[in-house]
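Before any comments, here is the structure.
Excluded from the complex is one protein chain; the other protein chains are retained at their positions.
A and B label the chains in the order they appear, each numbered from 1.
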Amino acid sequence: MRCRRWAARPQPSREKVGSHEKRHTRCRFFFVWIAQVIVDILLQQVINGLVQGSVYALVALGYTMVYGILGLINFAHGEVVMIGAMIALTVLKALLAAAFAPVLAVLLSLLAAMAVCMALGYSIERIAYRPLRNAPRLAPLITAIGVSIVLQNLAMMIWGREYHSFPLPFNSVSHQFGGAIVNDVQIGIVVVALIIMLGLMWLVHRTRMGRAMRAVAENPSAAALMGVDINRVISVTFMLGSALAAIAGFMVSANYGIVHYYMGFMLGLKAFTAAVLGGIGNLRGAMLGGVLLGLIESLGAGYIGDLTGGFLGSNYQDVFAFFVLIAVLIFRPSGLLGEKLSERA
Amino acid sequence: MTQASDRLLELVNVGKHFGGVVALADVSLHIKQGEIYGLIGPNGAGKTTLFNVVTGLYQLDSGAFDFAGKRYTQCKPHLLAQAGIARTFQNIRLFANMSALENIMVGRHLRTHTGIWGALTRHAAARAEERDTVQRARELLDYVGIDRAHQTLAKHLSYGEQRRLEIARALATEPKLLALDEPAAGMNATETVALKALLQKIRASGITVLLIEHDVKLIMGLCDRVAVLDYGKKIAEGVPEEVRRDKAVIAAYLGGEVTETPRPQAGEGLG
Partner (left out) sequence: MRLNHFLTRHFVLAIALLALPFIIDALFGHGWVRITDFALLYIMLALGLNIVVGYAGLLDLGYIAFFAVGAYTYALVSSPQFGLHWPMWITLPLGALIACGFGVLLGAPTLKLRGDYLAIVTLGFGEIIRIFLNNLNAPVNITNGPQGISAIDPLQIGSFSFGNSYQWMGMRVDDVHLHYYLFLGFTLLVIFISRRLEDSRIGRAWVAIREDEVAASAMGINTRNIKLLAFAMGATFGGISGGLFAGFQGFVSPESFSLMESIMVLCMVVLGGMGNVGGVVLGGVILVALPELFRNAAGPVQQALLGKVVVDPESLRMLMFGLALILVMLWRPAGLWPSTQRRREFAADDSVLQQEQETVYDASK
């Protein structure tokens, strides 16, 4: 735009012509450079978004599975993620101090986090949700909030209010990818998340347990009549979701290098938003919603300043996510992929 | 010959589909002022869909319908209720945690006007309206024969009482057309007889009745005219005796084709 306006200007004298041409080429260089920068930022934002989105997706799956089966917003799920991160941190530190091999230490700490979270998820359901299965709809929401408060403060008592740095026992090498930078941890997150999601789809669609889960989601009483042990299915669902939460907790900590007792709250909120965005109760929806939300956030944060002429800065990142959510729901009231019953798990 | 003016409701080539499933295909029929019109057909024939279309719960895909001299293609449920169509539901949908009386008072919503200001100040007009609402509600409870239950929560009423309460709630909207979706379902013989008497009483008071029913005895004894739907198409229409002898109807009910859905109740009566 700018170049053309310069070019269209009437030229007052001969002498100026040369300088105009020079300026023209300089302009073109400048433009190419800007375009390059934009593409590089874009690529970088897409990578960041994918990484963050993979984590959202894993957490969102936990929300969506429970919602699909019980119709309940498991408000405490975000705190389960945080507990997973804390356990992983503690175990990892201890193992590294005991001079375990790095890979073994990482694996063991992840397993420990998963085990604790599964036990936690199981207990939460037994204590706070199961007794209220026939209660008014909002009662379990309040106990869920109670559990969330308890977990958060328990974590604050055990691990304190400070930010803990998450010790990575190996060097996360950064790679140049186009104009963007991506490191091993980020690649690991996306790959692991992908494998887990595929595994979950396999579990839900190909195994006996998965079939039972889908049956309960579709119609609990009919499933019970057909001999499905509903309580067991619900317990397994909670444990599965919590295991995913533990993995997600590990991933976030490894990615940012920081663990904090308050980290679960916003993460949980975003993941739940992602689940609703995709269509809550729908597994594929949760994955799509998670990745989309990650992308929207990071692209939004990268470009929101340009879009609004500098009026809104990147601190409006969260606003962006919620605006998109509201817009999507206004036009597609059951989320992007809807709540297809057959897809539920 | 019928004059167009005494047609209360007229469906003109109404079509409705769900994805690839055609629920209603080009259905045209009319209901005359003051008659009891029966709608029968095997399960899945599109009867309830037709109900949902004329009460605004579904938007039709093609065609239109005229009600009380006005043409509708798209309309909200509350506007159709305003225009004078009231309905009951196949699987009773009362306001479960409100008392019987309150259920009917909700039915009066449409014909009353007290707003926020009236509710807060309870000025003379608002009080009068509220008194009138209670009065009318009690009359209606009495009218359908469950006046002793006015303080009972709707969900604690017996099945037959719930059906009656739903009719009373619909009548509270002062309808021109009362559409009843299987009102006799689940009722025993005595209750059905009482229901029949109630419907005749309603008709005598000048309200046109549209009735979906499986109990063929009830239909035959009550309706002035009957239409038969099968696979979303109207296959017959006329006075009950005529329809009973109609070949297409017999074929539909006795299985001129293979279907998975059992059609027991209706089959007995028509065979």
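Here, a residue touches a chain if its C-beta (ideal position, glycine included) is under 8 Å from a C-beta of that chain, and two chains touch if they have at least 3 such contacts.
Quantities reported herein were computed from a predicted structural model and do not represent experimental measurements.
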Touch list for the missing chain, restricted to displayed chains, reads A, B
Per the definition of touch given earlier, which of A:46, A:94 or A:145 contacts the omitted chain? A:145
Of the residues A:80, A:95 or A:128, I need the one that contacts the missing chain. A:128
Determine which one of B:169, B:214 or B:244 touches the chain that has been left out. B:169
In terms of residues, what is the contact footprint of the unshown chain on chain A? 67, 71, 73, 127-128, 131-132, 134-143, 145-150, 152-154, 156-157, 161, 219, 269, 272-273, 276, 280, 310-313, 315-316, 318-319, 321-323, 325-326, 329-330, 333-335, 341
Listed in rising order, the chain B residues that touch the chain left out are 18, 21, 23, 43-44, 46-49, 52, 55-57, 76-78, 81-82, 86-87, 89, 91, 93-98, 102, 105-110, 112, 114-116, 118-120, 122, 129-130, 133, 153, 155-156, 169-170, 172-173
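Quick note on the criterion: only the chains that are shown with their structure count from here on.
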Cα centre of chain A to Cα centre of chain B, whole Å, reads 50
